Structure formats: structure tokens, C-alpha cells
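A selection of the complex's chains, in situ.
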Amino acid sequence: MEFSMIPLDKGSSFSKYVADILKIVDESGLDYRLNPMGTVVEGEWDALLTLLTRCFRSLEKESDRISLQVKFDCRKGVSGALESKIQSVKKKAGHSIKV
Amino acid sequence: MEFSMIPLDKGSSFSKYVADILKIVDESGLDYRLNPMGTVVEGEWDALLTLLTRCFRSLEKESDRISLQVKFDCRKGVSGALESKIQSVKKKAGHSIKV
């Protein structure tokens, strides 16, 4: 899944909040990648929802209005996809592509 | 929250799957609205995640690859917002607006 969770009542600088959430993601032990627009995490359904809940419970202590966007790409029997999806595209797109 | 859950391995006609999921939403007892691009549901965090899990468990019986997009607008102490958000915009936008 990829998710982005920010407070809407704390001004427009979000890096402190993203950092706090990222620590929770890191402690989960799940494989993840931060990108400029969100955090991609790989795991089973229940583990991902537990992680989202932990992040939400942490942020709601500080904020009264939270925006959360999540995209799931749920595939049976697939793991290690954080790397394999990138490599599969890179191979087809050619060597000049920056990924 | 607003969510859209579709199978990616069952062709490009999704209304049957959306209908099955909508029945699960309806049975939850939560307040909801279907729109052309997704379903908006109001409820507490745990109830919403339980609902998403129920929809996911149902659809994964039929599909090996599921796309799920969810947006949450989490506000403390707010309920009845499915109507009040629309009315608030309508009032400010003026009577000629179709909502």
C-alpha cells in the first residue's frame, strides 16, 4: 500500500508529522520506502491495517482533523514487490530510465 | 471515508463487484452514499476498517489482484457530515448550484 497521513489543522509544514509516522512504520518491521508524496509499505492486509491504526492513534493525539489517503495493490502470493515492480518496469523501459 | 475497490483481473466491467460490496456496506448499518466514482461512508475508525476488511475478504474470494483506494477525512466530534458538508458548500455557493 501507499499512504499519506497529514494533519489539516497544524499549518502547511508536515515534515515533523511525517517523520513521527515514519518512525512508527520503521518499528513495524514491514518493508517500506518513503517517496516525496507518500510511503509505500508491503505486508499482509491485517498487518497493514494495524500499522495504519497505530499511525492514526498517534497523530490524533495532536490533531483534530486528519487527512489520510491510502492506495492498496493487493496481490495473492506476491512478496518482495517493492523491488520487483521497479525492476520489471526498468527492464522494459530500457537502461536510460532513472528509477 | 470514500473508497473504491475493484478487481484488476476480471475485465473492465465492475458494476457486479461494486454491487456486491455495496450490499456489505448497506448491511453494516453505517451511513453511506454511492457516487459515480466511489462510496462515501461515515463512521468511527474501527468500524470503517472492519467494513473495509469485510469488503476485501469478500472480493478476494473472486479475485487475485484487487485495487483499493481510500480517502479518510477524520474529524473529532463530528457526525452527520455526509449531509452537513454538502449543505455548507451549497449555502456558500448560492442557490443556482446543483448538489
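A few comments on the model shown:
Per-chain numbering from 1; labels A and B assigned in written order.
Just so it is clear, contacts are C-beta pairs under 8 Å (C-beta built on N, C-alpha and C of every residue); 3 or more make two chains touch, one makes a residue touch a chain.
Quick caveat: nothing in here was measured; it's all calculated off a predicted structure.
Complete-complex copy count for the single protein sequence, taken from this structure file and not limited to the 2 chains in place, is 4.
Following the convention adopted for this analysis, only the chains that are shown with their structure count from here on.
Between the CA-based centres of chain A and chain B the separation comes to 21 Å, rounded to the whole angstrom. Chain A makes touch with chain B in their complex at residues 45-46, 49, 52-53, 56, 60, 64-77.
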